[in-house]
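Mind looking over this structure? Questions follow.
One chain of protein is taken out of this complex; the other chains stay put.
On to subunit A.
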Amino acid sequence: MPFREKTAWISVISTIVIWGGFFGFMALTRGRYPGPTYMVGFFAAIVLQAILVTVAAIVTAILAPKDASASRDERDHTISRRAYAIAYPVLLTLVLCVAGGVHLGIGAVGMAYGIMGAIVIAEIVHYAAQIVGYRMAS
């Protein structure tokens, strides 16, 4: 498995677990806790994901140093381009939906979390498209 596919797997799994956990907590508690609780959770999720992805990438690189040091080639660029081409419309659609939520009474904080959710979903789509690209072209 190419190093970049491994990192895509790491990213998609960590994104689903960490952000799924965060948004799951938000959905379950429905604002029962004070705002700063969610804000702390939000920043904790960012830090946790950064640490998890970095550590996992370092471990993967140690296990396959040759693959990790190889620079991106034309297939990597093609797969990356296609993944962005798929994820961008998803992000745009979700952000427009969140923006449309203004008319449904969504507040500024709700909208901020909604946009964050849109980014997370688009990132998941992006990594998933990368994985599919590598699976199909390997």
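Everything that follows uses one rule, which is that a residue touches a chain if its C-beta (ideal position, glycine included) is under 8 Å from a C-beta of that chain, and two chains touch if they have at least 3 such contacts; residues count from 1.
The working rule: contacts and distances are computed from a predicted model.
With the options "Transcriptional regulator", "Formate dehydrogenase FDH3 subunit beta", "Peptide/nickel transport system substrate-binding protein" or "ABC transporter permease" in hand, the undepicted chain maps to the protein name "Transcriptional regulator" (source: UniProt). When the omitted chain is restored, the residue from A:Ala70, A:Ala85 or A:Val109 that touches it is A:Ala70. The chain not shown here is touched by just one of A:Val17, A:Met39 or A:Ala137, and that residue is A:Ala137.
Although one chain is not displayed, its contacts with subunit A can still be listed: residues 2, 67, 70, 73-76, 78, 133, 136-138.
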